[in-house]
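Everything on this sheet refers to the single structure shown next.
Some chains have been omitted; the remaining ones sit where they do in the full complex.
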């Protein structure tokens, strides 16, 4: 069954062909989906990339409560990729990530709990040296 | 491209049909995969379920260094689902999870960095009350 | 100026006379306020006390998104009293607390960002030994 | 009843008139109180502002043990406003704060446990964008 978190995570994990098919299903079920890319040793740049995309693509409206829900979803996904040791450059590591932003119901077709927003971060984290890195994944979501 | 983390995460996310196809590809590329289920308000039970399965299914040998790699992979995945606030019952929340254990190379076909072990946790976390929960996902991996 | 956080914190800090006057002002500005008491070495009991009161007193409706906002407000206030070292009995300390729950606008009269819910925890934390404790205070809030 | 933490928190929360009355009561009970203002995305600036004021206003003497007590009180208050996710600019958020420093007995009139120092931080934290922020409050104290 399709759900908010699955759409967010599969969007950043799948090959192009699978992703297009997922996107079609997701749209049909009312999910709004965006996928982008960001890499940095500066954690603030990850937050900025997702926030900017979310505003530009119309995922959040002009009220603080929507920005707050988005922000906490990014923060939770960021904690997920950091796995208990928050930080990038300050602990001499770097991240190269794909991110997705999804807005819709918690589970497909369950409209009575309103809309939620999810952020997934997937990619590689490691030493600032080519190939010295491994996969990381984080997922955060909040009601919006 | 198939990689250790993708196999671990897709194993816990996909429908049965997609999962079988993933499993076939993964085996052909030398990945050993196991998937199980655990739910609790007691975080130690999640660690115990994954450790027990990993030993029983032959993912780790009899040396501490292998158990250490597995343990830290579970711990990192657990931090991922907790998103910055480690704890379940002590902060009055519960988790119902699928987990996967995968052993193989970091990326398919790249044997020169040896074997790694990955643990993915996916499911629902929330109040100990039916339906009052949302999706969470954590991924951890270490060389073994 | 009256605001959500001030109402929550002043409710748990003030003497009876000041509190009654604050309550009158708060009600006039549309704030719903509740104040209770909880003490324990078991952190889950603090969460349970506030959740139970919030439901019984009608602070949250029957949807998960409202319970989620309340839960995260409690969690943030709890982190505030723990000051970087989450835990009570597990680190051999105990808390005796007053708590308040407030629902209303972020600032008095600013209805365009909708309603938020705040939780304040104030009291004493310390060794499980009379008088061996000092004041702690935590505040959390989320849109609801 | 007046106590160290209450003086610290009420100093940063109250209106001017109430604050003056609190200050008079506090002084009569032997509390030394200072209130200042600091805003930044750089967390070190918050520490520096409070430390500098405390030295300039004579809250701490020239021994390290006094600076240590002050520092840990700031650190605890800072953890309180961060609520489990330490950081400001690195997680793309900013804080505009009032702070208070109070030195005196844990409870008014209880001189036998000596003097303690408390730091309260109160204000707004949020996106670096006007109005996109909510109230936060932190309190820390240590024997001095």
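A few points about this structure:
In order of appearance the chains are A, B, C and D, and numbering begins at 1 in each one.
In the analysis below, a contact is a pair of C-beta atoms (placed from the backbone, for glycine too) under 8 Å apart; a residue touches a chain by one contact, two chains touch by 3 or more.
Just so it is clear, the model here is predicted, and its values are computed rather than measured.
Of 6 total copies in the complete assembly of this structure file, 4 are presented in place.
Here is the rule we use: only the chains that are shown with their structure count from here on.
Among the other chains, the CA centroid farthest from that of chain C is the one of B. Across the two candidate interfaces, A-D and A-C, the one carrying more C-beta contacts is A-D. When the CA atoms of chain B are superposed on chain C, the rotation angle comes to 120 degrees, reported as a multiple of 5. Between the Cα centres of chain A and chain B there is a gap of 20 Å. Centre-to-centre spacing of chain A and chain D amounts to 36 Å, using the average Cα coordinate of each chain.
With centres defined as mean CA coordinates, chain C is found 30 Å away from chain A.
Within chain C, residues 64, 68, 75, 79, 86, 106, 116 each touch two or more of the remaining chains. Those residues of chain C that touch chain B in the complex are listed here as 42-44, 47-48, 51, 64, 67-68, 71, 75, 78-79, 86-87, 90.
If you check the complex, the residues on chain B that touch chain D are 84-85.
On chain B, the positions that touch chain A within their shared complex are 3-6, 9-10, 13, 75-77, 79-84, 86, 106, 116, 118, 120, 134-141.
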